[in-house]
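Only one protein chain is missing from this complex, and each of the others stays in its spot.
Take a look at subunit A:
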Amino acid sequence: MADDATPVVRLDGVEKSFGAVHALTGVTLALAPGQCLGLVGHNGAGKSTLMNVLSGNLAPDAGRIEVGGTDLTRGYAPHVALAHGVRCVYQEGSLCPNLTVAENARISHKAISGPGWRRRARALIGGRLDEIFPGHGISSDDIVGDLSIARRQMVEIARAFAETDTPARVVILDEPTSSLDSVAAGKLLAHVRRHVEGGGACVLISHLLGEILDTADRIAVMRDGGVVALDAATAFDRGKLVAAMGSVAEAAPRETAQTAAIRDHAPVVVEASPPGPDSLALTAHRGEVVGLAGLSGQGQTELLVQIFDHRPGTVVDGEVAMVAGDRQSDGVFPLWSIAENIAIGSLRQFLSGPLLDHGRARAFAEEWRGRIGIRTPDIGNPILSLSGGNQQKALFARALGSTAAIIAMDDPMRGVDVGTKQEVYAMIRAETAKGRTFLWYTTEMDELVHCDHVYVFREGAIVADLARAEMTEERVLHASFREDA
């Protein structure tokens, strides 16, 4: 289908690593004019990284980027991409909140200049908005920061489709419908079809499998930084997409009968519900591993923090220790040594009288270095001398070494290699046998099999409550996506 025409965009063997994390492992993908490519995959599969490479925001470590048959790999940058008609609607949004809608349109359309630019910018963005989202209710003179998130998204989309001196040859839409209601989403998808039928090209990223199946001509499925399936949209259905996205777990989970026994006999140590509408409540029993599943950013971290803070309305029987997933912002103390980073969670243990005994703290950190295998010649080295995965081990040591009876883990396996993961799983098992309880938010399907009970989150609420026996990957995925998907 795509092979007869010159592809408008060709990516060849594109690789990108962030430290030890291989975000893209040799992606080859072509996009023909008059085609909409759907891109699906779990969080962290590499979709956004790939689109950031295509729009020039990230330079690939290896591989070629061709636009319109020209090799642009060297010196590829956002302004080069724009000049060649590659536009991107970013997931996080890229509008300047302090400027008006028209002024924002001017920023990415340099051709509007000279006297009267404001009038022309208004006409440009207003016209596109009217065309894509009739009845949008946005004035071109509105300050972007005053608009609702849905209207900001509409402006962002209209700006990407607007044309001045360069045509919009490829428009990348990264989760464009996640902040739109179903009516606006329908208008957008209809416009995408009009755009490709007029000879343009689109890349559509979405977690709503239904809209991908309905809108895209071809679908690429990404997993672990590579494209694992690529075919015409008609060759897929929902089940096949889910199967291609998921992966099979290797480690042996605990026996089902055993997990049911915990629920029956062990006392409840945590009871909490997220603030989302119609949410189910989360319950954790002593010695249980409770999984918090769903797409990323659906309120899992917020619930863990709510439990950590013992906020009113939550029942928490015991101290809680946190293993941060976002190391830089939530976990690491960058100026401290590895030993200090480990010991901070347990300082009370090292008090003799009112003063801290640094010798004991150091011995404690040294013991944990051995137990969890932190690769460093000296525990007194700065924490930042470690790789990301080893920093994460230090954070595990901080929480596991504390006296807390409940351990909350905030998607903690990023950048952790396979071998270490297995060790940590084993350690979690051993700790539950001693009566510790784990609350484990994970976006990795493989890890849910280590949980005794799983709660699936969607849009700030718990929407499914699955015991170990009834937990399958498909059920989790189904619950993760809206019914109208």
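Keep this in mind: contacts are C-beta pairs under 8 Å (C-beta built on N, C-alpha and C of every residue); 3 or more make two chains touch, one makes a residue touch a chain; residues count from 1.
The criterion applied here is as follows: contacts and distances are computed from a predicted model.
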Out of "ABC transporter", "Dihydroorotate dehydrogenase (Subfamily 1) family protein", "Protocatechuate 3,4-dioxygenase alpha subunit" or "Autoinducer 2 import system permease protein LsrD", the chain not pictured bears the UniProt name "Autoinducer 2 import system permease protein LsrD"
With respect to the chain omitted from the figure, which of A:Ala321, A:Val424 or A:Ala479 is a touching residue?
A:Ala321
Identified contact with the non-displayed chain, of A:Gly56, A:Gly85, A:Gly200 or A:Gly345
A:Gly345
Determine which one of A:Ala216, A:Val332 or A:Ile428 touches the chain that has been left out.
A:Val332
Residues of subunit A touching the missing chain are 305, 308, 321-322, 324, 329-336, 344-345, 347-348, 351, 354-356, 358, 398, 402
